[in-house]
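As you look at this complex, bear in mind that one protein chain is not there, while each of the others sits in place.
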Amino acid sequence: MENLLLGFGQVLTPAKLLWCFLGVFLGTVIGILPGLGPLATMAILLPMTFKMEVSSAIIMLCGIYYGVAYGGTATSVLMRIPGEASSVVTCLDGYMMARRGRAGAALGIAAIGSFFAGTVGTLAISYLSPPLARLVFAFGPAEYTMLMLAGLCAVTYFSGTSILRALLMAGLGLALGCIGPDPMTAEPRLSFGLVDLSGGIDIVSLAIGLFGVSELLFMARRRAEELQIIAPPARLLGFLPSRQEARRSAGPVARGTVLGFLIGVLPGGGAVFASFLSYALERKLSKRPEEFGTGAVEGVAGPESANNAGTAGAFVPLLCMGLPANAITAVLLNAFMVHGVSPGPAMIERQPELFWGIIASMYLGNLMLLVLNLPLIGLLVRVLEIPRAWLSPVILLLCLVGVYSSTGDASGVALCVAFGFLGYFLRRRGYDLGIVILAFVLGPIIERSVRQALTIADGDPAIFVQSPLALGLAVLVAVILAAGLWPRRPAVVPA
Amino acid sequence: MSRRRLLLGAAAAGGALALPRLAAAADAFPNREITVIMPTAPGGGADVSLRGVLAPMGRILGVPMVVRNIANPTLATAQIASARPDGYTIGLLGMTALLLMPRLMSVPYKTEDFAFLGGFAEVLYGLGMKAGGPASSVEELIALAKTRRVTCSSNVIVNQLAMIQLGNRAGVKFHWVPTNAQAEAVAQVAGGHVDAVVQSPPEMTPLIRSGQIRFLASACNNRWPSFPEVKTLREMGYEAANFVPLGLACPTATSEAIREKLSAALAQAATDPETQTTITNLGGWPRPMTPEQIRTDMLGQEPMITAALEEAGMRRR
Partner (left out) sequence: MHPMIPRRLVPALVFLLALIGLGQARQLELHSFMGPGPGLFPSIVLGAVAVLALLLCLLPALGGSEAGEEDEGPPDRRAFGATIAALLFLVPAAAWLGFTAAAIGIALLMAWLGEGRRPWSAFAFGLGCAAVGVLFFGLALNVDIPRSSFDESVQRIFR
């Protein structure tokens, strides 16, 4: 506690507060605007922080990272454009809520859930870091393979469609993930001799294509009068979640926070994985699973909290061991190194004011984000009042900016359009596209882990059940698969 | 509709012609921003070092230097090769794209397509093992590899070249476990899943300092400035080292006058003391190189890479 007070003492200066605000403000902005990612923004800002004092620099850069997780919800809810892979899930129910006139509630619950997750996550960083950090070391390739498989199976099993169709979509995502350089030898695979495909399919063009572009086609199919969106209540704060929505969200927020934080600590697809798992979990636990996909508030509250808690969790291995869990925390590591500081136990011991200052800034930053985001919601939902004739071109151009800036050339745009048609086609036939994205993200990780494990064990598959952790997860995979494939009742053919 | 589009096209072409672009001779260079293609995702050690060099370089040239990250080395390098040779698009040439990928696939560029502009740093590499593990020196590691299977993790095969050389010299084999990220390679060793690791200072230093990784030897040409007591493999008597120079290049067709301007600015920026501190802190070895130097340094490694890869069983399909 006195350490935390030391941290607040460090941060409660006008200059530090300003840097913190600048960071979270930038994070919100780049979360909302397409084409700006936290990775690129932080890399561009990093040289400017060379001359800054180290804690100010880190406080600002961290603010960008956790700020993005707040802003990323907006385009998913309002336009079904996932700003990043971890907000794909929000597109499912968040967008349907918006179409039912509850856009404000969706954004509101996302912001409040994010605030709760961010604050609790920071609390967990302050008090649980050292034991959690050891979790990272417990996961070798074999354990990781089994964890990813268990997650993928669970999400497939809890999907709304039949398990065979969900498995087909998972297979499609895994296959798409195989395109590009082999994770071990960098040899191009399934690229059909095209240099454009030799680097693999960009997640942004896949996600925006399957979700954003396909929705444009659906929007055009609906006749204009069906598109009347119920305007949010005009009174002040009328956009906020209703009492009933808030009550339904409490459990999902709490569970999403715990789940997201634990998965965020582990390296790899943390936030994406956590958001999907949270969605699957909430659908399983819900008394109204049929509402999922048609605008269930739980389907926004859980994943959005998981996503933010995952961001907080990713700080644990970085601050406690100097081990970045993903590409963005790797930039933060470089930001430390540039100032001659190597994060880890030594930093916590010798420069406690730096470590606790960063922690304190996260509490304040999350508070600033809540204050910043709630009023913004009232403004953002106005977007839905724009007539389709003008909104559709804007959405398409935003997709263009997002995809082109991510892939750096037009091949990504062509792919994105192709995925748009594919997504439209599959949605018409009632396939679950979320699984495609999750399998696409996890596929390369699973493959690499499998091959790493087999390299370590000289081809002996026993390694996958050797450690207790791997064995436990393997049993979980077997149980889920058996439960899913067990014929519960003779297949019913709907008329 | 089509007429309108034609008109638009004509307007676009007219706008371009109206500007005195064609008259932009070498003495007017540069009069707009220079795009620098970087073949990795933003934020890595090499990327941040590059940005550290580009800042003073832009001040010297008087125009902004804009980094464009294309995280597919082959595609990025192909774009450098096919860029308009006017000096406004240059890029960082990586070992992977230049020397390794052509051995694995047909690439739309060859080494003659690039004119080097000079270099600014070498990347540092180190060999580490789990502290308290089965070996605590390079000799013990080699001895261990004679008795059982020894694995070594790193995120790209370029890092592994020193281990392939070391194994070839000592008559043992280190089995490469490739990882997705730099830090993951280190974590696998600290967690006891993999035996050894070859990575760079940013991801290794924190775990060396906290006593979880034992730093056995520097796996490049120089000792690490932060750990001056740890010898290089070469100093220990093993002819094995990763040698990755970082430098810029442009298409060969770029006029000599423009190339000289860029080279001079790069040379000056690479000697800037602040830039050198940045590079050192990021785990690099600041080293200004002339275009000829970096060309020899990079292309001179081709026979070694060919031999090492062939010995390891990697070949072009």
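As written, the chain order gives the labels A and B, with residue 1 at the start of each chain.
One rule holds for everything that comes next: a residue touches a chain if its C-beta (ideal position, glycine included) is under 8 Å from a C-beta of that chain, and two chains touch if they have at least 3 such contacts.
All of these numbers come straight from a predicted model, not from anything done at the bench.
Engineer: Who touches the missing chain here, A:217, A:258 or A:469?
Structural biologist: Per the contact definition at the top, the residue touching the missing chain is A:217.
Engineer: For the chain not shown, which residue from A:22, A:52, A:413 or A:476 touches it across the whole complex?
Structural biologist: Of the candidates A:22, A:52, A:413 or A:476, A:413 is in touch with the missing chain.
Engineer: From the listed residues A:85, A:98, A:153 or A:174, report the one that touches the chain absent from this view.
Structural biologist: A:174
Engineer: Decide which residue listed in A:12, A:164, A:371 or A:479 touches the omitted chain of the complex.
Structural biologist: Considering all chains, including the one not shown, the answer is A:164.
Engineer: Touching the left-out chain: which of A:336, A:431 or A:464?
Structural biologist: Result: among the candidates, A:431 touches the missing chain.
Engineer: On subunit A, what residues meet the omitted chain?
Structural biologist: Touching the chain left out of view, subunit A contributes residues 33, 35-36, 44, 161-162, 164-165, 167-168, 171-172, 174-175, 178, 182, 184-185, 187, 189-190, 192, 213, 216-224, 226, 387-390, 392-394, 396-397, 400-401, 404-405, 408, 410, 413-414, 417, 420-421, 425-431, 443, 447, 450-451, 454-455, 458-459, 491-494.
Engineer: Since one chain isn't shown, list which residues of subunit B touch it in the complete complex.
Structural biologist: Looking at subunit B, the ones touching the missing chain are residues 1, 4-5, 8-9, 11-13, 15-16, 18-19, 32, 66, 68, 175-176, 312-314, 317.
Operating definition for what follows: only the chains that are shown with their structure count from here on.
Engineer: With chain centres taken as the means of their Cα atoms, state the distance from subunit A to subunit B in Å.
Structural biologist: 30
Engineer: Provide the residue numbers of subunit A that touch subunit B in the complex, in ascending order.
Structural biologist: 39-40, 42-44, 46-47, 50, 136-141, 181, 183-188, 195-196, 198-200, 267-268, 317, 321-328, 330-331, 333-334, 337-340, 342-346, 408-409, 444-445, 448, 452, 455-456, 458
Engineer: Would you tell me which residues of subunit B are touching subunit A in their complex?
Structural biologist: Subunit B residues touching subunit A: 41-45, 47-48, 51-52, 55, 67-72, 74-75, 78-79, 96, 100-101, 104-105, 107-108, 149, 151, 153, 156-157, 175-184, 186-188, 190-194, 201-203, 205-207, 209-210, 212, 274, 278, 281-283, 314, 317.
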